[in-house]
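Inspection log for the structure reproduced underneath, given as structure tokens.
A protein chain is absent from this complex, but the other protein chains hold their places.
Let's turn to chain A:
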Amino acid sequence: MIDFTASSSAVQSGALVGAVLLEAVVLYVGYGALERVATPIVEKITRA
């Protein structure tokens, strides 16, 4: 017999891990864009 309770908690847990992965990728891309904008400013400051 299939244990639906166990499979639903596995799906929920998988979704949680997926949500963390999605947030990580979104933040990586977002901060990457920010880095491209901020790098010239930081270089200007470090050269000062």
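Methods note: a contact is a pair of C-beta atoms (placed from the backbone, for glycine too) under 8 Å apart; a residue touches a chain by one contact, two chains touch by 3 or more; residues count from 1.
Basically, contacts and distances are computed from a predicted model.
Candidate names were "Phenylacetate-CoA oxygenase subunit PaaA", "Phenylacetic acid degradation B", "Thioredoxin" or "Probable membrane transporter protein", and the UniProt protein name of the unshown chain is "Probable membrane transporter protein".
Along chain A, the points of touch with the absent chain fall at residues 9-10, 12-14, 16-17, 19-21, 23-25, 27-28, 30-32, 35, 43, 46-47.
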